[in-house]
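Quick one: this structure, given as structure tokens, is what I'll be asking you about.
With one protein chain withheld, the remaining protein chains of the complex are depicted in position.
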Amino acid sequence: MKRISFKLNFVLTTLFVIGTGFFLLWVSNSFGGYWPRIITLMGIYGIMAVSYTLVNGVTGIFSLGHAGFIAIGAYTAALLTLPIQQKAMSFFIEPLIWPLNSIQMGFLPATIIGGLVAAFAAFLVGYPSLRVTGDYFAIATFGFAEIIRIVIQNSYNITNGSLGLKSIPPYTTIWWAWGWLLVTVIVIGSLKFSSYGRALRAMSEDTVAARAMGIDVFKHQLISFVVSGFFAGIGGALYAHWLTTIDPRPTSLGIMLTFFVLIMIVIGGLGSISGAVLGAIFFAFFAQWLRIVESPMNFFGINIPGIPGMSMLIFAIIFILIMLFRRKGIMGKDELSWQYIYNYFSKKAGDQD
Amino acid sequence: MSSSNLIQDIINGLLLGGLYALIAIGYTMVYGILRLINFAHGDILMWGVYFALYAVVALSMPWWIAFVIGIALAGLLGFTVEKVAYKPLRSAPRISSLITAIGMSFFLESLAVVVWGGIPKSFNIYPKFFNRTLIFGHVRIQMLTFFILGVTFILLLAVLWLLYRTNTGTAMRAIATDIPTTSLMGANVNNIISLTFIIGSMLAATSGIMWAMRYPQVQPYMGFVPGMKAFIAAVIGGIGSVPGALVGGFLLGMTEIIVVGLFPNLAGYRDAFAYVILIVLLMFRPTGIFRVYSEQKV
Partner (left out) sequence: MIKIKGKDAAKKEVLKLENLTIRFGGLTAVDSFNGYLNKGELIGLIGPNGAGKTTIFNMITGIYKPTFGTITFNGINITGIKPQITTHLGIARTFQNIRLFSEMSVLENVMTAEHSWLQNYKAKKILHAHNPSEFPKPHWKPWFWSAVLKTPDYLKVERKMKSYAHDLLKEVGLDKYAHLKASALPYGPQRKLEIARALATKPSLLLLDEPAAGMNGQETQELLEFIENIREKFSLTILLIEHDMKFVMKICERIYVLDYGKIIAHGVPKEIQSDKKVIEAYLGDESYV
């Protein structure tokens, strides 16, 4: 089998990134309405999914706490970009504490701080949780995410409690979302394909053997969890400035969001970065497309009433069918590399001979 | 806090604890046999409540027949869920079953939104007699409380009798320790697993219906939080152990009520207690009160 050289790989990938850039430019200029917004959301979901698959797929520990870190990134960044007068207006139950009430900064530093705070939270959550394994870890991280949500809900002088934050400036453009997605894919991809990535993949298969090969399993799991937390926070910051309104209900930044991201990475294939991006694109696209099912239709003069909740039901069915019949999802643990595409087509050609 | 408040709190704590315990039994039995956290357990509970509500509102059945139908249908639903979603994955990695269980929970909730609508419904289908209040000095107790405590108590005894005094129960407990050996001994593993799901689901639905009588609002996500807490109760008691689930359930219910009673300003954090207890427990004694599983051998 021919192996594609590093040089060719690099050239093709650069061309692909530039091509994607032009495609996004075309979309944002020539489409009105909601499509630029949906494509922005695809980028945001991509960041959340790629960071989630690093933990749940590559490292092979099953976290259910992703929404907690997304929420922390979202709230941190939003509190930093909201205009000071706006904050004074929204916090009418209890005033916002100093120094948050007198800070306003640009989108980029706010996003990065959002990511860093989320990463720190991931460290605090991961350190105790990683002492337990398997489904206990899943429940512990879920518990922490719920605790984060409940604390947000009750901290009126920091997060405005259950009222949430409104009128967040709509800074998140296609370029921010897809630019950050590119950064996320490069960093997590570089991590996956390094000596550390090999260690993570080895641990996901057999922790005892990994330890015997000199890998500090706890330390590596924690590193992976913190990196994932950082990008979840970035995703959250972008999400907040896309939504422009955030609140701590379970259906917005709670377990529901973790479910959604889980669906994306299960569709894409647990452990595959390109799969996670594909899953995110698929999810955002179909969630929009399936709205048609939920709205009333006039079909040859017959009125069909919309069925609310139908789109989520369809996703749930897809999710279960994948788990039952194609557990690898789209990509399995592989990456959609040029080598993968080359192998795929040369195998096809080989079949015809 | 006065003594009458304390008595009131203890009664409320027992009530809540009993409801948790009934749900927790299903969790702990399923985990004991399949090592699977059945995330959909709370949603089966929710479906049981909707079935009962539908039987009264749309089919105008008497309330007690509706309750029995709701509970029975929940048992059937639990049976179906296991056959369709969990059985094919029995030999798959455990994490796959866990993900499927999460998907099942999501499916049952979405289906409920489509079938019953997302708007909360009122559960006022039981006789007004239950709302009558008895007054003992400063302590006021609803008839409903006696009803719930009584039903809970009888069901818990029935479950313990089934597990420890019947052949079926012995088979269930045997399977929990070792599936291959038990099937060699002639017990039909599939039947026992199905039975476990049916019993667990029916107990959960009973608890759910009483939950709805007590907090009379029904909506598609109502099962999730009680389900998660019941799971935590099962972990507290030592997952896999039915007596452990009972103790864990009562302990959790009591803690939630008493802590809020003592520190009223923590009321907003009430739902977080369970998770805090869980995390502390997992750090220091992951096997729970009744140690059932020891660590894996290298």
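Order of writing sets the chain letters: A and B. Residues in each chain are counted from 1.
Here is the rule we go by: a residue touches a chain if its C-beta (ideal position, glycine included) is under 8 Å from a C-beta of that chain, and two chains touch if they have at least 3 such contacts.
Predicted, not measured: the structure shown is a model, and the values here were computed from it.
Across A:I39, A:V55, A:A202 or A:L253, the single residue that touches the chain missing here is A:A202. Contact with the omitted chain, checked across A:L24, A:L96 or A:A210, is made by A:A210. Of A:S190, A:S295 or A:S346, it is A:S190 that touches the chain left out of the display. Considering the complete assembly, chain A touches the hidden chain via residues 187, 190-191, 194-196, 198-199, 201-202, 205-206, 208-217, 223, 333.
Operating definition for what follows: only the chains that are shown with their structure count from here on.
Inter-chain spacing, taken between the CA centroids of chain A and chain B, is 32 Å. Residues of chain A that touch chain B in their complex: 60, 62, 64, 128-129, 131-132, 134-136, 138-140, 142-144, 146-147, 150-151, 153-154, 208, 250-251, 255, 259, 262-263, 266, 307-310, 312-313, 315-317, 319-320, 323-324, 327.
Those residues of chain B lying in contact with chain A across their complex are 35, 37, 85, 88-89, 92, 94-96, 98-100, 102-104, 106-107, 110-111, 113-114, 117-118, 221, 224, 228, 231-232, 235, 268-269, 271-272, 274-276, 278-279, 282-283, 286, 298.
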